[in-house]
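This is the structure, below, for whatever I ask next.
With one protein chain removed, the remaining protein chains of the complex are shown where they sit.
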Amino acid sequence: MFDFLKGYDLLGAFWVTVQLTVYSALGSLIWGTLLAGMKVSPVPLMRGFATAYVNVVRNIPLTVIIVFSSLGLYQTLGVMLGADVIDDINFRLAVLALAAYTAAFVCEALRSGINTVPVGQAEAARALGLSFTQVLRLIILPQAFRAVVNPLSNVLIALTKNTTVASAIGVVEASYLMKDMIEAEAQLILISAVFAFGFIVLTLPTGLILGWVSKKVAVKR
Amino acid sequence: MQLRKVTAASAAVLALALTATACGSDKKDSGSGDGKKITIGIKIDQPGIGLKTPDGKFAGFDVDVATYVAKELGYKAEDIVFKETKSADRETAIERGDVKFIAASYSINDERLQKVDFAGPYLLAHQDILVRADDDSIKSPEDLNNKKLCSVTGSTSAKNVKDKLAPKAQLQTYGGYSECLTGLENKVIDALTTDDSILAGYASQANFQGKFKLAGFKMTNENYGIGLKKGDADLKKKVNDALTKMVSDGSWEKAVKANFGPANYKNEPAPKIGNIVK
Partner (left out) sequence: MSSVLYDAQGPRAKQRNILYTVLFVLCAAAVVWWVYDGLAEKHQLDWIKWKPFFTSSQPWETYIWPGLQSTLKAAFFALIIALPLGALFGVGRLSDHRWVRVPAGVVVEFFRAIPVLILMIIANAVYSEYTNINTDDRPLYAVVTGLVLYNASVLAEIVRAGIHTLPKGQGEAAKALGMRKGQTMVFVLLPQAVTAMLPAIVSQLVVIVKDTALGGAVMTFPELLASVRPMAANYGANTIACFTVIALIYLLVNFALTSFASWLERWLRRNKKGKGTAPGGAPETVGTPSLVVDDGRAV
């Protein structure tokens, strides 16, 4: 019944999806946290930059951003991100674009998390003489992160699904393979079911595990 | 009532959106209907073959052939409705009767012959590569090893090269040929591969003249035919007659020169009807 899978590297394609997800998740977490920090910082220009960044990136389709990363960064500006084979370059560019896009959503989630921290926490920290970065790093962000595990897990699930857009610049991940298979093989319904199942396997546990984590780490108030 | 106000506001927005979108969908003629109009499937994004030009008209060799054939079938130029047929949709469009016939860089092959009939061929093209005019490093297909080769998603041209000729070639795929050309122009991509007719069409564009050249590898034979409904022998004969006439009265040669000429594209002589070069 599953003969049609022969000759296709199904696991390999999903492995690329997983790698895209993991690397871009890490990248977006770092960049998103920095953006959130900028957004609440005392320097007006940085606040403005973070706000503008989030508004611009959120309102442009991911497809455009990913195509830009390949066409603009690589084909025009010659950015190769330390790789020299096209497949690697495209993979890294896709990670960069996904991270840049997802960071906007991480930033928004974190900012709402910062809002859940009681004002007294920041006031007490300042009374102890902590500087802005110390307040943020030691007091506010640790509490904010614990409050936003759930929203962040939604962002992560969205990211997992968004990796399919990388096929637009020729990264051979799950959706790229699926399109190839639909064109070449007759078992349309079975192929669809296999790929749908693959994504459910990837996203459902993420949601469940992080949902459990979010209950575990929630700050009792 | 606040709710009612909100509902009214959203209703107004929806109504606006409706009118804004509705005016775009003027009804087109469905083709095989009343016998006055004729719908022909073409490509709209391939310079030299079939291209939607900024004034909303269509230009290219396929368009010229289709116009000539339609004229011979008894339709006036203003009665022709051109419609985009994507590669993957061509057989379906013919089977469903969405178009009367298709002239869209449509190669005749056995798989397609099971679903549709072909008149022609009217052009013999070959898979070739396009390189920068000053790049002399690629003299044979084998030189593509370790080079960066670009093609479009879903096309078999790039795979052909990699599987048969240059296994170490690096492939880049994009949604359209234009993206490949940007890379080629910027010296990141080394070669773009597809049918030489399409490549010649790109290279003949005013902005590109003198920048790119065809390598002249005849890697495959592509017999462009006019696709039409299976079993429609009458139409097939009429189209074939029209194509024969187009060649004999010199219009064919003129169309080739006009659309591919500037690229220094050496076209094959007009193919004989029914003579498919394997």
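Lettered A and B in written order, each chain numbered from 1.
Here, a contact is a pair of C-beta atoms (placed from the backbone, for glycine too) under 8 Å apart; a residue touches a chain by one contact, two chains touch by 3 or more.
Just so it is clear, the structure is predicted and the values come from calculations on it, not from any experiment.
Student: Among the options A:Gly7, A:Pro42 or A:Gly82, which residue touches the chain absent from this view?
Tutor: The missing chain is touched by A:Pro42.
Student: For the full complex, which residue in A:Phe4, A:Phe132 or A:Phe145 touches the chain that was left out?
Tutor: From the options A:Phe4, A:Phe132 or A:Phe145, the contact with the absent chain belongs to A:Phe132.
Student: Of the residues listed, A:Leu10, A:Leu35, A:Leu71 or A:Ile86, which one is in contact with the missing chain?
Tutor: In the complete complex, the chain left out is touched by residue A:Leu71.
Student: For chain B, which residues touch the unseen chain?
Tutor: That gives, for chain B, the contact residues 2-3, 6, 10, 14, 17-18, 20-21, 24-25, 28, 44-47, 51-56, 83-86, 88-89, 92-93, 96, 98, 153, 175-179, 181-182, 185-186, 202, 205-208.
Student: Give me the chain A residues in contact with the hidden chain, please.
Tutor: 39-40, 42-46, 49, 51, 55-56, 58-64, 67-68, 71-72, 76-78, 108, 111-112, 114-119, 122-123, 126, 131-132, 135-136, 140, 157, 161-162, 164-165, 167-168, 174-175, 178-179, 182, 188, 192, 195-196, 199-200, 203-204
Methods note: only the chains that are shown with their structure count from here on.
Student: Centroid of chain A to centroid of chain B, CA atoms only: how many Å?
Tutor: 38
Student: For a test of understanding, state which residues of chain B touch chain A in their complex under the given definition.
Tutor: 88, 148, 153-154, 170-175, 179, 182-183, 186, 188-189
Student: Name, in rising order, each residue of chain A that touches chain B in their complex.
Tutor: By the definition above, chain A touches chain B via 67, 70-71, 74-76, 78, 85-87, 90, 167-170, 179, 183.
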